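A protein chain is absent from this complex, but the other protein chains hold their places.
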Amino acid sequence: MELSGEQLIAASVNKVWLGLNDVSTLHASIPGCEEIERISDEEVRAKVMFKIGPVRARFTGKLFLSDIVPEVSCSMAFEGTGGAAGFAKGKAKVELYGTEDGTLVRYSTEASIGGKLGQIGGRLINASAKKIADDFFQAFAKQLGGELIVLSDTKLEDKKE
Amino acid sequence: MNHKKQINMMLNGKQISAEIEPRRHLVDFLREDLGLKGPHLGCEQGACGACTVRVNGQIVRGCLYLAVQADGATVETVEGLTEQGVLSDLQEAFLRHNALQCGFCTSGMLLAAAELIEHQPKSNREQVREWISGNYCRCTGYHSIVDAIMEVLEARADGRQVKPVTTS
Amino acid sequence: MNKPTDLQGLVLDPIAGDQRYIGHSEPRHSARRLLQGQGTYIDDLQFPRMGHVVYWRSPVAHMKIGQIHTDRARKMPGVIAIVDGVQMATICKPWVATLGHLAGMKSAPEYALAVGRACWQGEPVVAVVAETRAKAEDALAHVEVEWEELPAVVSMESALDQSTPVIHPELGDNLCFTRSLDVGKVDDVFKSADVTAEATFGFGRHTGVTLETRCQIADFNPGEKRLTVYHSQQAPHMMQDLYCRQFGLAESDVHVICKDVGGSFGIKVHAYPDDFATVGLALLLGRPIKFVADRLESFVSDIHAREHRIKGRIAANKEGDILAFEIDDLTAIGPYSMFPRTSAIEGNQVVNLVGGPYKHQNYRANLKVVFQNKTPTCQYRGVGHPIACAVTEGLVDLVAQKLKMDPIEIRKRNVIPDNAYPYTGISGIKLEVLSHEQCLRKIEKMMNYPALRKEQEELRKKGIYRGIGIATLIELTNPSAAFYGVGGARIASQDGATVRLDPTGIISVMIGVGEQGQGTEGIFAQIAADAVGVPIQNVRIITGDTDVTPYGGGTWASRGAGVGGEAVLRSCEALRDNILKLAGAILKRDADSVVVRRGNIVDKANGEQLLTLSELGRIGYFRPDTLPADFSVDLMVTRHYAQKDYPFIFTNGVQASYVEVDVDTGYVKLLKHWAVEDCGRVLNPMLVDEQVRGAIVQGIGGALFEECLYDESGLMRNGNMADYLVPMAYEMPDIEVAHVETPTKSSKLGAKGAGEAGTAGAPGAVVNAINDALAPFSTHVFDQPITSEKILRALGKVK
Partner (left out) sequence: MKAAAFDYVKAKNLVEALALLSEHGEDARLIAGGQTLLATLNLRLSEPSILIDITAVSELKGISVRGNMLRIGALVTHTEIESSDLIAQHAPLLKEAAPHIAHRAIRNLGTWGGSLAYGDPAAEWPACSLALDAIMIIQGPNGVRKVNAKDFFIDLYTTTLQADEILVASEIPLASSNQEHSFQELARRHGDYAAVGLAALIRTDKGKVQTCRLAFFSVAAIPTMASKAQAFIEGKSIDAALIQQAVNLAREEIETLADITNSQETKTHLLGVLLERALTKMMP
């Protein structure tokens, strides 16, 4: 599954960058985030309660940051296991662009959901991923004191081999 | 974690009571605790219909109904309904038309068909197909099941009993 | 519609002196218990001290197994044991599934529980045994397996690329098996032919979805050192042999029992890693262990089948004579060849069967069978037939279209004529006797073909697009040892029946061919009743127990009736002769002067009743003293039968499908389906009819609904009963079945088998019907399953 989109956040690039690197901001922004800690500059660990419709699954995840260019871009690889429910893994590229209204955050993600969730959730996994991303940026924008300016639609495509 | 609950139900005409874990669904309760092996488990996600039983006069997915929910209810299974009324007509017709092969879906199919006969006695083949679509059969092509149900519908419409199958 | 099948057209001479059951639609009396919910499926059985096992299965397509943490899981209430692959490997040998006669075939060693790495999503890695299934699942949630994902081979198209990682480095590449066949002058013919047509045919990976999932109870009794396995399986003796070999047990110490089986279709004829693991647990723990796959496990651990991509072309002259077929078949089978039948058979069958009904003299086929990191594939109902048939019949329709020839006409013109047999097909297959011409004539009448064409024409003017699809087919049945035996697989092609006259005149038949719902118990009772001469209610059939039944192959390749039935016939005739000898001795008259009729010994000349079988049984068993001193009473006999005349017996048939395509939505409505089937002697028309219908619906499943969908990392996206679409009653058409009977001379019974032909022909017929409906738009769809989206794409309504 591929998920890419852009969000315009009414905050300065510097603020957004710091936010993306501040675990307490992330804690408050990641939907269902219960714990989060920074292990090193490159590694963040988190416990997240994934909640969608009837499904509730607690994921323990790692996030590895790389190619960090302060206030410009970074890449991240993430993997989370939700025990019996399954796992999620993938990588994402995040780029920041300063605009007059604020900061344009462009992200492109490749993710796959495995185990039971992947076996059963197929019908709505794309929609779920989009929701999580949207919720994150909504909350994230709030955290930065700005709001989210609605922009061009999020593109979703499903790559079937 | 033990949350066992006391339940009472009218099962196949007999009052029974038991103490069970809330997580036990009705068919596990019937099969594992009471030894009623008629209802089967084909998916445990409510898709296949092999677990169909009757609760308070209506067919339900036995895997999507908790035994605790059946407290105070009337529960009927193929074992209790067999060889009487609609079910015996259906059983004879199913045998005559070879409307079963491996038999795993059969108890659920029979109960679904019985409710159809009670609620839509004038059904045609297409309506029969629509009604039993909740019950998977992987062996027959459904054709003979529809034939069998149609025989019962037509016999009842003419006020006839379905004649028992004998050896030729 | 709703009356039992009429018997018109079944006119073969009787094979029994007083034949009343063979050839008639006798109901399956033994099915009463199933109608009352009194069957005995594996999960219905409970034993004292029984443990329940659940498996931690690989969540990814390919992974290196790291540390396995089980401490927390072991502390969970009710946990009996937790076992990993390393421990399991100390008692269960790994296996490599290849066949000697498939030259160059390779595969890698496979373990009961993964050791070191797991190669598909669903491969069992850790076994958790607890007092109940629920407690085992509770503990499973606390098993932590550290794993490191390895690159996965997902697409078969790139499986052989240099850049693609090799799943089993010791094999050198991802190629399991390859075969080429080149007969005649294919290139010249295609160069010079008046018309040629070509297409690429896609076949979606699908699976069997037996309503009863795979399950077994393995019980090892430490006292007598004996293993008993209650198994939902098609081949009890094969499993007995495999358990002996993998665990180093003596044949005498392994007992396999297959009672009621809740659907099999080939899914339950293979030996799965978790079969061995469950047996291994019973051996380790010395107690009964029950494994019942849950539905999610089934979708990723039951064998899959039919992931093929075939480029095919056909050449014909302007008169409409088919001159040549050529196919290039690429198929992927998962990371291991399946034990013990191997996963190369399906592709091999495709090569053997493409063009099978026709008399062209030029044929080339290339087959590549590759490994990938998906659930292993293997023999599933129809094995290669539905693929070969859809390709052949799709190409025939394409060329007919170009020639503006009627689909039935071109088939009549090109099928091997009914009077040409015995005949050797272009791929080398030996065909004893088939009836394509008769079948085509019959189906034409049955479906009132001209009227249907007229209706189609008129509706088209109104913008209603209906299509008629025809598919002729051949199906191989009653295999000889050429199928597996010669390749070194210890899978019996013969079967035996032991039949006994009990003292009260009851006939007990013990046979290795089991009941899976197809009605073998019923037809064996019919054969026994007619062959001995007793009422059918006096016959008892005992199957599926390696301690009791003669050694045999079991239920597969549509062999139950043809091979098992013949064994029953021969043993019953031998018993009848012994009964007559005894009657002669009792009555002090010539045995040739009496016959058995409906449970009595009667005078051959005047039919006078002389002795009941129960009286004969009483004397035979309890008063041998009243018989001549040298007379030996032999009221139990065994006869075996193996089909040796041909590698396989072939059946044939033709199917027709009538569909309506909604060209705005791409949705297909199946209006009607017809099948004319020649399975040799029809033992019970009603049973054959529903076998054929059930098989047709499974074929339609693959053509329109069923597909195991994977994402780019090799994870199954619809492995559940709601998103994997098994055909349901509402979408399925009424299916009319008729018969032509051309018995095989390789047996006295003359039955050829009927279990799979329906699946073989249905996809070809349905796909051809859809393409016929789309003809006005001069477009085609050949990629199964045919979804509305694929049709809309073909119509240019979506990209």
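Just so it is clear, A, B and C label the chains in written order, and each chain counts residues from 1 on its own.
Methods note: contacts are C-beta pairs under 8 Å (C-beta built on N, C-alpha and C of every residue); 3 or more make two chains touch, one makes a residue touch a chain.
These numbers come from a predicted model, not from an experiment.
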- Mind giving the shown chains that are in contact with the missing chain? A, B, C
- Message: Of the residues B:R31, B:R61 or B:H143, I need the one that contacts the missing chain.
- Response: B:R61
- Note on the structure: subunit B positions in touch with the non-displayed chain are 1, 3, 5, 21-23, 25, 28, 44-46, 49, 52, 58-61, 63-66, 68-69, 71, 112, 115-116, 130-131, 133-135
- In the full complex, subunit C touches the hidden chain through residues 133-134, 137-138, 141, 294-296, 664-665, 667, 705, 709, 717-718, 722-723, 725, 727-728, 730-731, 787-789, 792, 797-799
- Message: Under the stated touch rule, tell me which residues of subunit A contact the chain that is not displayed.
- Response: 52-57, 84-85, 116-117, 120, 122-124, 126-128, 130-131, 134-135, 153, 156-158
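Definition applied: only the chains that are shown with their structure count from here on.
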- Query: Taking each chain's centre as the mean position of its Cα atoms, how many Å separate subunit B from subunit C?
  - Reply: 29
- Task: Indicate the residues of subunit B shared as contacts by at least two other chains.
- Result: none
- Message: Multi-chain contacts only, two chains or more: what residues does subunit A have there?
- Response: none
- subunit C partner, complex, touching residues on subunit B are 21, 23, 31-32, 36-45, 47-48, 50, 77-79, 82-83, 91, 94-107, 110, 125-126, 128-130, 132-148, 150-151, 154, 165, 167-168
- Item | Residue numbers on subunit C that touch subunit B, as the complex places them | 1-4, 20-21, 24-29, 31-32, 34-39, 41, 43-44, 46, 132, 134, 208-213, 260-265, 294-295, 516-519, 535-537, 686-687, 689-698, 720-722, 726, 728-730, 732, 734-735, 758
- Message: Using the touch definition from the top, list the residues of subunit C that touch subunit A in their complex.
- Response: 59-60, 121, 137, 140-141, 149, 154-155, 296, 299-300, 709-713, 715-720, 722-723
